[in-house]
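Removed from the display is one protein chain of the complex; every other protein chain stays in position.
In order of appearance the chains are A and B, and numbering begins at 1 in each one.
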Amino acid sequence: MLVLEIRGLQTHLVTRWGTVKAVDGVSFDVAAGETLGLVGESGSGKSMTCLSIVRLIPSAGRIVGGSVRLDGEELLSKSEREMQQLRGRKVGMILQDPMSSLNPVFSIGRQVREPVAMYHGLRGQALGERAAALLAAVRIPSPVERLRAFPHQLSGGMRQRVVGAMAIAAPPRLLIADEPTTSLDLTIQSQYLSLLEELQRRHDLAMIFITHNFGIVSRICDRVAVMYAGRIAEMGMVRQIFTSPAHPYTRALLESIPRLGARTSRLAAIEGQPPDMAKLPGGCAFAPRCPHVMDRCREQAPPEFTVAPGQVSRCWLHAPA
Amino acid sequence: MPPRDGGAVTAATPLLEVQELTKHFLVPGGALGWHTRLVRAVDAVSFTLEAGRTMGLVGESGCGKTTTSKLILGLEPPTAGAIRFEGEDVAGLGGEGARRYRRAVQAVFQDPYASLDPRMRVGTIIAEPLVINERGGSAKRRRRVQQLLDLVGLPARTAELFPHEFSGGQRQRIAIARALALSPRLVVLDEPVSALDVSIRAQILNLLRDLQERLGVSYLFIAHDLAAVAHMSHTIAVMYLGKIVEIGEAETVALSPRHPYTKALFSAALPIDLDAPAAAVPLAGEVPSPLAPPSGCRFHPRCPFVLPQCSVEEPPLRSHEGRQVACHLY
Partner (left out) sequence: MRADAVALPEVVAAPPSSRARNVPYVSLGIITGFVLLAVLAPLLSPADPNDQSLRNRFKPPAWEEGGSWKHPLGTDRLGRDMLSRIIWGSRVSLAAGVVTVLVASAFGAAVGLVAGYYGGRVDAALMRMTDATLSFPVILLALILAVTVGPSFGNVVLAIAVILWARYARVIRGQVLTLMHLDFIAQARLAGAGALRIISRHLLPNTLNTLVVLVTLQIGYVIIVEASLSFLGAGIPPPTPAWGSMVAEGREFVTSAWWVSMFPGLAILLVVLAFNLLGDWLRDTFDPKLRQL
């Protein structure tokens, strides 16, 4: 059952350097219980896409086109008031920095009680019990005592769990996690990913997981979309993408990542720099760096082509002959 | 530039020898900061590093790897233990010796946006170590700067521009050029690619390896990307709460770890290979604080294979299957 359907989403940012097409025609679906990985580098548009879903884009941004449907309801035409009702209740978000996600001057209990009170109308003792139950659900030891603690008394991993607890307080239909483990230690990261998997199973959540780490993608994602310069370059099941990546960017990226156990003398590096979003070349944005570039690539931006059932690639190499 | 001959250093003398290196910090503690508490950031760490080789240092927050690098760089004085460089004890070096050490050991840090003075031109930044340490005119320095820029793959006119005109990857190249200005024997690389885009990391790692081949420089490579560390390093040392728990050849430690912590760490590294065996059960518990390290083996509260003696006696590093492990299991 599809929870999220996005078609042709376009978000533009007005900057001093000109208008940047931060999200340029992005389409994908996420079903209940499914995790879609959104992979890309800085400027790829992965974070902006998710901010567009909840309509929390920066003031210099405008969603200029496309459709975002949550459980069939179009989000882009909702008023700000309606969106406020939706955020947290239907769509939960976990951001990257546990330090700034929690308010340092309020206790954990106060911060966890807030969404619970808002979504379930609970008060007093019932509210406290539900808050403690939430902390227990994210495997925080001694949850009742922890309610009185303050964010600075908790480690980074614990804080991210609290943020997770708040995100699933409703529980929502869709959970967006924007690089939640990037600032955590490796062994804590494993624990946290297991936790997210468990939460997803329990609440049948649709999940979008933003990361630049393919290792995490292979562990936790069912499908993955690789973004480049505001567009989806390739999308498909994780196994498909890893075993037979179609788009040259995906291939180059996978080849350039060092792997444990494969001792090579040189990594296969990608030439060039990530694109300057304010000055994108015409045609395919990856053309300047692509080892298989053709003349056509520089002139015209390719549409998405299906390369296998469930796998699409935005590259002229895959145009039907 | 041809690799430097060690001079009086024989083939047997390692470039860097660290013995029982210890660093304790006093931090304010207690309710009003009246008591001081002891942080055992680095505790009796020992290893050697040969010329032209790379030692990878891995571990999570609080393990002491950054403090170790600062001790080696001379940015902090050790509480105890010795650092020997080319056979000489660094602590005992006077003015001229200390200067020589300073030139021989340089660093590249993680944040490409904080490691270059925003108000100086790139040429001036790279030349600064030369200005401070070497005689010779500005013409000679200019030539050297051009040589260094070429070495790191940047065009000549880079020298005229300011840091803000460059991307993260290019800035790291500039930082590398500066680090090489005095022809150091050892460069400490503290998370050199973590802040860079994934597609750029391979470029920089390749560059670093090429430079090692050409110049014979050694690296102390600190990173949390275990695959990158394994790729770049000849030996790997795994640290936990200030101590080395396992140390050996990179392939040995990375592919067949023996210490329970090393096993947990490397399995948490999430290989990309989908057919790899399922990850071991994730470690329970938090990384404890270096203020109150557990008794005996510091890892015992989280260890899935804990034995009774682990909470009592701290295991020393013992040779086992081609590497050193500090664990009572062996």
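Note that in this section a contact is a pair of C-beta atoms (placed from the backbone, for glycine too) under 8 Å apart; a residue touches a chain by one contact, two chains touch by 3 or more.
Keep in mind that what you see is a predicted model, and the values were worked out from it rather than measured.
Residue A:Ala269 is the one among A:Leu70, A:Ala131, A:Ile188 or A:Ala269 that touches the chain missing from this view. Within the complete assembly, B:Leu73 is the residue of B:Leu38, B:Leu73, B:Leu93 or B:Val306 that touches the hidden chain.
Contact with the undisplayed chain is limited, among B:Glu20, B:Asp89, B:Glu165 or B:Glu213, to B:Glu165. Among B:Glu50, B:Glu88 or B:Asp111, the one in contact with the hidden chain is B:Asp111.
Across the interface with the omitted chain, chain B contributes residues 73, 75, 99, 102-103, 105-107, 109-111, 114-120, 125, 128-129, 132-133, 150, 153-155, 157-158, 161, 164-166, 169-170, 173, 175, 178, 181-182, 203, 206-207, 210.
Here is the rule we go by: only the chains that are shown with their structure count from here on.
Put simply, chain B touches chain A in their complex at residues 60-61, 167, 169-170, 197-203, 205-206, 209, 224-228, 230-232, 251, 254-255, 264-274, 279, 282-284, 286-287.
Across the complex, chain B is touched by residues 41-42, 155-158, 185-191, 194, 212-216, 218-219, 238-239, 242-243, 252-254, 256-261, 263-270, 273-274, 289 of chain A.
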